[in-house]
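Of the protein chains in this complex, one is absent; all others appear in place.
Right, chain A next:
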Amino acid sequence: VSAQKPLGCWSVKHGQIITCPVVCNFETQEYIAVHDDKVLRIWKNKDINLDKVFKATLSADVYRIHSLPNGGPVVLFKGGGVRTLDVLLEAPQQEIENVISDEVIKWSEAFMEGQQPVLIFATEKDGDFFVYIQKLKMNSLHKYKLEQQELSKPLSFTAYIKNKIITLLCLYSNDSVYKVLIPLQQNTEEEEQILSKSLLLNLSVSGSVLKGTSFVVLDKDHIAVLGRLAASGEESKECLTIWNTKFQTLQTSKELPLGTSGQLWCYEEKFFFTHGKVLTVIMYKCETSSLAAAVGKLKDSQTPDVSSFVNWNTLGDKELVVSFESQQSVALKPESKMTLRSKRTIVAKVQPDTLSVGQLLLSLKDASTTVLEDELRQLMSKAQMPDLQATIGCVVTALINRCKQNPKYYPRNFLQQIVQTRDLSYSLCPDLMAVALEKKDMYLLQICLQQFPDIPEEITYTCLKVFLSISEAYLQRIDVNLESVICYIDIECNDKEVKTEILENGFNAELEQDVWDTKIPKKTHLMADGEFCPVGPQKAALLNAVLHSAYSETFLLPHLKNLPAQQAVLFLRYLYYLYVKCSEKINTTLPGIRAPTINQIMDWMCLLLDAHFTVMVMLPEAKELLSSLHKFVRAQVRFYSELNKIEGSLRELQRLHQQKDFQTYSIEVLELI
């Protein structure tokens, strides 16, 4: 609120009390207030005296007026009766029925569902809570009873409507938010259905508990709660907090030391609440929720080949349940089948013609491997399918489950194909890399490292260890992507048959090659000056994939300490080699696609030295490497400092030269031809 200036002010006469919040009728630009429970007042902006404006005395007490953007105001009476304002104004003294007997209304809210206004309100009687849904046009009223919660009761409610389902969120006194789904389409006249609720969020974070007073829904995955944050032994302080319900995390919080009224409103991406004596307005913005963002591991957006994240929002609740259950089904076969069947019947009723992905996967559970792969390929070829990401996640999970069940089964090519062509993430198929490690599928690990934005450090470390320990001979037989190394590594040609055929101007490459071949293997270990690559190209390509993956130091360092000393030395040797290679170029970048950057190399080198420094110092074979590394770095530092000096001098010279030109008077010869 940039200009804090009242635009209008109206007051009732002394002795009268305004008994429900004033609303604005958006269609007529009128304000509607109720004072003394029964007296309705309607006025416009230009009216000054509230006493002289339209007045109507009603026959029953008003609980609240709700103004809907396209539906006009709706009046809710304390007895549970509902009327639109238009109907009410035709006959203000009309009789209003009492539908809730001696229950007390605690909260109400109104929505537009299509063209008709829907009113929801919650009542209480002797510790029991009831929810009423009133559809005005159809004049139907449904009553539900809220499932009881031991030792706690609802403090605050909020609700939104989506796809003809009202989602009611309740903040309970046990510091939890529960979610209740109420379908709108229900014509059965059953008596008092009981609404079951599910825990959405527990408002506690590392020992402290938020005693919420009011809350609002921000988007599908975020809610904001205003309340007192109480840690044991500390004084509680009032806070405005934003929570991610999908990952159960506290996204952000703001302390409000001056205290609030406990109320929170939210319109158009702005919070409104009182803080001390002022109304505070805070703008907010919710990023699309992703696991990577929730744990602060969003991958650097500068890397060009990072694929987009899996959109969790597309993963429907139903699919999620089914895929989880299919996972569990391995362990709990007899039980799960029962639940699954019942689940299937429910789903089938709702969607008779389209078979959901989860179901398809279930039906294929026992099919033969060829049938399974065919079906899955077919499924994935439906490019325009909604929720594609989620589907692929389910598909991969299903495949991995089968692999676990059947140790002989490993659809190598199929998995590689999926990972390569689709935007997967680690969290979408957490077991994939574990299985790949088990099966020593280096190529799959390489592409996973290159493409997944959210690999846990432990897995990254395990990959590194496997890559370093695996024998070069084994690696030469397998296929890995060499594009990150091909441009800078001096590949020793093993396929000499191809090479020898190339004879240029009578020069035989083979002879030269032979001479080199005999020398190199010895030298690679002897010369620790970084001139020769200490690992084969396949291993280098795999290590580059590790260098390329995202990590955070604090989580990686403890794992890295476990790396055997010999492997650590080898890895350091390789990093040193890369560093020297980088420094050869004027722009300090290695050529090739996905080649590690100088920063990645330096970061890993520092990490490795941090983790293994004492061991390195003790190891005789590492000594020489360390000293040459030290020399090289020192030389680099000197070189750059000299360059800096030269740059400074040149700039000074340039400046002097310019000054001279400007100031002096000169006579110059200009020849115009």
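As a convention for this text, a residue touches a chain if its C-beta (ideal position, glycine included) is under 8 Å from a C-beta of that chain, and two chains touch if they have at least 3 such contacts; residues count from 1.
What we mean here is this: contacts and distances are computed from a predicted model.
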Listed names "glutamine--tRNA ligase", "Exosome complex component RRP40", "glutamate decarboxylase" or "UTP4 protein", with the criterion being the UniProt name of the chain not displayed: "UTP4 protein"
Candidate in contact with the missing chain, chosen from A:185, A:232 or A:666: A:666
Touching residue (missing chain; options A:5, A:52, A:477 or A:657): A:5
Residues from chain A at the interface with the omitted partner, ascending: 2-5, 7, 665-673
